[in-house]
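Starting off with a structure, shown below.
Only a single protein chain was left out; the remaining protein chains are all shown in position.
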Amino acid sequence: MTEHLPALQTALPLLAAPVCVLLRRAALVRVFAVLVTWSCLAIALSLLQEVLGHGEISYALGGWVAPLGIEYRVDILNAYVLVLVATIASVVIAFPLAGRELRIPKERFFLFYALFLLCLAGLLGITITGDLFNIFVFLEISSLSAYALIGLGRDRRALTAGFSYLVMGTIGGTFILIGIGLVYQMTGTLNIVDLSQRLPPVLGTRTVWMAFAFLVVGTSIKLAAFPLHQWLPNAYTYGPSVVASFLSATATKVAYYVLVRLLFTVFGFAFVFERVQLSALLLPLSLIAMVVGSLAAIYQTNIKRLLAYSSIAQIGYMTLGLSLANLDGLTGGLVHLFNHGLIKGGLFLVVACALSRVESPRIESLRGLGKRMPWTMAAFVVGGLGLIGIPGTVGFVSKWYLVLGALDQGLYFVAFMVLASSLLAVVYVWRVIEVMYFSDEERAPERDDAPLSMLLPTWVLIGATIYFGLDTELTAGVAEQAAAYLLGGAS
Amino acid sequence: MSQEKPSVSGGQADGAAMRRGLRLLGLICAVLFVADFFVEKHGHHAWENLPGAYGFFGLLACGVLALVASLLRKFVERDEDYYD
Amino acid sequence: MNILGLWNYWIVIALMMIGLYILIARENLVKKVMGLNIFQVSVIMFWVSIAKVRGGTAPIVPEGGGDVIYSNPLPHVLMLTAIVVGVATTGLGLALIVRIHEAYGSIEEDQVREMDRAEE
Partner (left out) sequence: MIEAIPPGMILILGALILPFLGGALQRVWLVLLPVLGFVQLTLLPEGLAQSFEFFGYGLNPVRVDSLSLVFAYVFYLAAFLSVVYALHLRDTVQWVSGLVYAGSAIGALFAGDLISLFVYWEITALASLFQIWARRTEAAYRAGLRYLVIQVSSGVLLLAGTILHFADTGSLEFGALGLVSVGTTLIFLAFGIKAAFPLLHGWLEDAYPEATVTGAVFLSAFTTKLAIYALARGFAGTEILVPIGAVMAAFATFYALIENDLRRLLAYSLISQLGFMVVGIGVGSEMALNGTAAHAFASVLYKGLLFMAMGAVLYRTGTTRSSELGGLYGSMPWTALLCLVGSASIAALPLFSGFISKSMILTAAAENHYSLTYTVLLAASAGAVLHSGIRISYDTFFGPDRGIRCDEAPRNMRFAMGGAALLCFALGVAPNLLYELLPYPVNYQPYTFSHVADQLQLIAFSVAAAVLLVRLGLYPKARSARNLDIDWLYRSLLPGLVQFAGRQLARLKSAIESRALMGLQSAVRYVQGHHAPTGVLGDPWSIGATALWAALLLVAYLLMAYL
């Protein structure tokens, strides 16, 4: 049984999705979906343990051996991402659905769970597979269900947001498909490990350069890297908060994983950073993303939109880590992948909690909530501190590595920008806190916090941001191993 | 600038008590100055060993400080609600 | 090989540019979906065309084998999946457009954005 864990990792949620549609009863479906997701988490954790203990796992799907068959390959990097995705999914799925945020009635909630499981299957599949075309397929599975999930938002703008996401996501996916085709044309293989051996002799050809450009731009769209992030703000703003929580914590992170995988495993460090000099373009774009995203967040009037723009800035941090192309930088990027997933997932759940009590996600409508919903808002404060990067939270750990990475390259300006954009984060987090705690309310509001069933998942994520801020063994430790593994002897 | 007020000892506040106080101050200064001739000095600078050096230094310093401060005021003084 | 010898690429590129151009320049959401389709089709054609081996035949092994050159079957198979993805995307896109039309009474992107702005 245990040797089939890699296959189960994606097969379980994939098969469970149609079952949800058959079960139909909302309560029943919810329990079922929770169980399935938690099993996925158990599988992911045991895979990580296996990898940490015994090294890489290679699993030939259907018994067809690579490179002809599809190989599932788990190494330390994707085991780590699998754990993140499964963790976030496990927490989010346990969060009670709020009728007022969804456009479907309660008796059709099973559709939400079916979509959610499909999306999860896609994300886990992208991460675990060792086959490029398989990545594309899973990417489309997760993306299609994500478009639909966004479209479930009650606001009619959720529809246009979902549609924009669909068009842009498809452009991205198609770019990736072209890239894969070009690579296949040159090497005749789709297996990642096989590719990494067959590609080096033909790296000089224009076809490979083309493939590289298409793949990077394609994944950049999925990743919402500046300036291709335009689908993200509206999608997260008008989609249901729970969906925003899940997607912000996983979808962009998995895309980041794909980018890392492509750059370091498929094309290789020497090609990407020495011949193409990717950093020359990616580094400035990352810096701009950090500043522009944070600035835009400052001016937003809608808290979900604020968080969405903050995500763009944080994605900038991750790509920055990548473009620094050294051990500390890449560790910072990878560790931020995990840390930002926790923070942003938690913060969107906070918004979901808040929206169970107030009508609108506009920041003004949070006025005085600090007294009315103390636990919810305390969670926001803790998560916000994480975004800023106060020592003791996960945000600090990521930024620490990024700054070290920048200093290691002698890029003092970049290190400065990382710190400066933290200051911007102070401003946008403070804006919300000010409204929540320091607004003059005529009457002291009744205490009316979100139910425990909502607070518990929220605090699991928010608590984790503190826990992993202090105990960095699992996150930074594993990320550093993964970074060292990716860089190989390159740096 | 709106109202002005004589500080430290305005003319109109010169009561008998004030006059007595000032006379006492004068007396103290005189006594200290005279006494200084009989105190053994071991200052770090030569001028410190002169009798009454600290007294005259105080007098001089206060004068210079007040003059420079008045000068500074010409440059930096604005209405009280300047920043509002 | 001269420039024209790569005519399959020229077709692919032309289609791709047409698709992208429609996406960029047309406001009508249905037309955007069509542009997207053309864009996807160009990629599918690209994959299929690179599978062609000069002088090759359909990859069906004749009875008893034989010394035959086949075209590469793998891209065709992969493109079946890609076509399915494309159909699903189109379906979802059109479904969203129907909903957008119900909610806004328009499927012109600029008009929809205008309405959204007014709501802010």
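Letters A, B and C mark the chains in the order given here, with residues in each chain numbered from 1 onward.
Criterion: a residue touches a chain if its C-beta (ideal position, glycine included) is under 8 Å from a C-beta of that chain, and two chains touch if they have at least 3 such contacts.
Everything quoted here is computed from the prediction, not taken from an experiment.
Shown chains touched by the undisplayed chain in the intact complex: A, B, C. Contact with the undisplayed chain is limited, among C:Ala25, C:Val53, C:Leu80 or C:Leu94, to C:Ala25. Residue A:Ala280 is the one among A:Leu28, A:Leu68, A:Val202 or A:Ala280 that touches the chain not shown. Residue A:Ala213 is the one among A:Ile57, A:Leu111 or A:Ala213 that touches the chain missing from this view. Checked against the full complex, the candidates A:Ser143, A:Asn234 or A:Ser356 give a single residue touching the omitted chain, namely A:Asn234. Mapped onto subunit B, the interface with the missing chain covers residues 1-10, 12-13, 22, 25-26, 28-29, 32-33, 35-36, 39-45, 48, 52-59, 61-70, 72-73, 75-84.
Contact between subunit A and the absent chain runs through residues 163-164, 167-168, 171-172, 175, 206, 209-210, 212-214, 216-217, 220-221, 227-228, 230-234, 276-278, 280-281, 292, 295-296, 298-302, 305, 309, 390-392, 397, 400, 403-404, 407-408, 415-416, 419, 422-423, 426, 470, 472-473, 476. Touch with the hidden chain on the side of subunit C covers residues 20, 23-27, 32, 109-110, 113, 117, 120.
Throughout what follows, only the chains that are shown with their structure count from here on.
Chain contacts in this assembly follow no simple pattern; the graph is neither a line, a ring, a star nor complete. Averaging Cα coordinates per chain places subunit B and subunit C 91 Å apart.
Inter-chain spacing, taken between the CA centroids of subunit A and subunit B, is 71 Å.
Under the contact definition stated at the top, not a single residue of subunit B touches 2 or more other chains. Multi-chain contact residues of subunit C (touching two or more other chains) are absent. Those residues of subunit A lying in contact with subunit C across their complex are 133, 136-137, 140, 144, 147-148, 151, 156-157, 159-160, 162-163, 166-167, 170-171, 173-174, 177-178, 181, 184-185. Only residues 20, 23, 29, 32-33, 36, 39-40, 43, 46-47, 50, 75, 78, 81-82, 85, 88-89, 92-93, 96-97, 99-100, 103-104, 109, 112-113, 116, 119 of subunit C touch subunit A when the two sit together in their complex.
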